[in-house]
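Got a structure for you, written out below as structure tokens; questions coming shortly.
Here the complex is missing a single protein chain, while all its other protein chains stay put.
Up next is subunit A:
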Amino acid sequence: MQGTSIELMELSYWYEDVEQPALHGVSLTIPAGQFTAVIGPGGSGKSTLCQLLSGYLPRSGGGRREGKVQLDAIDPAEAPIAEIAKVAGIVFQDPDAQLVRGVVEDEAAFGPENLRVPPAEIESRVEEALAAVNLTARRRSPVRELSGGQRQRTAIAAVLSLSPRMIVFDDASASLDPAAQAQFVQLCRRLHAEGRTVVTVSGRFDDAARAAERVIVLDGGAVLLDGAPQELLRTSRDRLAQLGVLPPWEGAAEAGGPAGGRRGVPEAGAHAAEPATGTLQSAGMVTAPAKRPPGNDSPGGAPASGPLLEVRNLSYTYPGGQEALRDVSFAMHPGAWGMLTGENGSGKTTLTRLLMGLLPVPARSVYWKGRDVSGMPVHQLARDIGYVFQQPEHQFVEHTVWDELVYSLRIRSGWRRRQTELTPEQTEAAEALLAAAGLSGRRQDSPYLLSQGEKKLLSVIGQLIQPKALYILDEPTSGIDYRAAQRLLKLCRGAAAQGAALLMITHDPRLVEEDASFVLRLNHGMVEDYRQLGRSHELMQARF
């Protein structure tokens, strides 16, 4: 390794109109060619750091920066665009914010074209970049036809083709399936072996962090820990667990704390004022557990009582001719908690969007309480089904956290009335949910200014505020730290305890499997695997 790749000295940053700095007094040096992981809980300043490295802050995004930022001896806030693009490539968490051309190949070629790379070399770079993210087969695909994970892989390819000396991945693997995540770690290792500086940023002590040479832990906008991953895991496991960057099955358990399971995890309320379960119960949001009826959720199986949701040989092809689902069948009963898994592009989101009526449902394929939902308006299904989008921003409709939370309560006669007064019970329930999500102090903030974990929590409580029979959640825990994930799962358990069914798309099966009653795995739009899990077996045994 030669020279310094990243140098930060007393770096502080304030967003516009915000008194508290997002980063304060950060000083660190990353040598050229080092593989570094920056981790920290939501709101610790990770994404702000990435945007300062890219030069977006304060150059385009405004705000105030103090201190020094040097990337290979250039200051990204002042350097010419071409210089920054040659030195540093940054992949952000939201692919939609990074893709500009609309076709996979064009996205990968865009950067080198701007840097006047000869066409023959662009061709080889594009081929290499797409092969690295396993998207060669989708080279001519329009980006809008790809799944969230595939779009993220396209965004990674678009930066790889720039061939910068330093690559920063800001939670870029959050929406990838496990196989793609493993491939991502391999990619980081390969880039590192080529002599590039690699920085991964994540809310978790993930596989990339374990593969790194060095881990820097941020908290509250400052560097908390800095060292080799194995050393930090050995000496600071409790601290890491408290921050919520370690998974529940590690945490304090391996450090001599309570063994495994949820007890080894920092509970959602460990770091912020949170109402006791009793408060939530009194507000009607949570009831005591063990009232949940078990469900026979087998695909096409014959239930003892009618299912809430029944999917019969559902097939779906997009208007462009892309087949997304073929002959999918399963059923869900009250209290069932399903995990929907599968690789990126396997049809998970398409399936849930069909269940919610957000795509045209083929006739005689999806039944809600025995009634064919084909042609049923979304708002009618929304009386019984709560849907949480993969990208929380797609769900936001209001300008403040509080208005966003109570939006559904203000719907009257199918139409929202801004001035509708909430009843004291509704206000109490909303306050309790806000506290349970750790958002009490953010009620007047814009939902867009929240951290990713906070956005996800807001999108979930925005649905939980109105009790529903079924909640469908599209990757609710992706891209957020384990503390926020536990907080979110605790809210889901509260809904399940009231008898609601949940269907959760997830790439974090280990986080959810203790609660889930079945797992349905899709592969290329077909049911590849269906298994009942422990909880349903225990409940079935208890029942008989």
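Here is the rule we use: a residue touches a chain if its C-beta (ideal position, glycine included) is under 8 Å from a C-beta of that chain, and two chains touch if they have at least 3 such contacts; residues count from 1.
Just so it is clear, contacts and distances are computed from a predicted model.
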{"item": "Undisplayed chain, where the name is taken from the UniProt record, one of \"Energy-coupling factor transport system permease protein\", \"protein-glutamate O-methyltransferase\", \"Thiazole synthase\" or \"Probable tRNA sulfurtransferase\"", "value": "\"Energy-coupling factor transport system permease protein\""}
{"item": "Contacting the left-out chain in the complete assembly, out of A:Ala85, A:Val198, A:Val373 or A:Ala484", "value": "A:Ala85"}
{"item": "Candidates A:Pro334, A:Gly462, A:Gly479 or A:Gly525 - the one touching the absent chain", "value": "A:Gly462"}
{"item": "Selected residue (touches chain absent from view) among A:Val18, A:Ala73, A:Ala97 or A:Ala182", "value": "A:Ala97"}
{"item": "Among A:Val26, A:Ile39, A:Leu52 or A:Val126, the residue in touch with the chain that has been omitted", "value": "A:Val126"}
{"item": "Residue of A:Ile39, A:Val69 or A:Leu162 touching the missing chain in the full complex", "value": "A:Leu162"}
{"item": "Residues from subunit A at the interface with the omitted partner, ascending", "value": "54-56, 60-61, 80-82, 84-86, 89-90, 96-103, 105-106, 109-119, 122-123, 126, 140, 142, 144, 158-159, 162, 320, 356, 358, 377-380, 382-383, 386-387, 389, 394-397, 407-408, 411, 414-416, 448, 462-463, 466"}
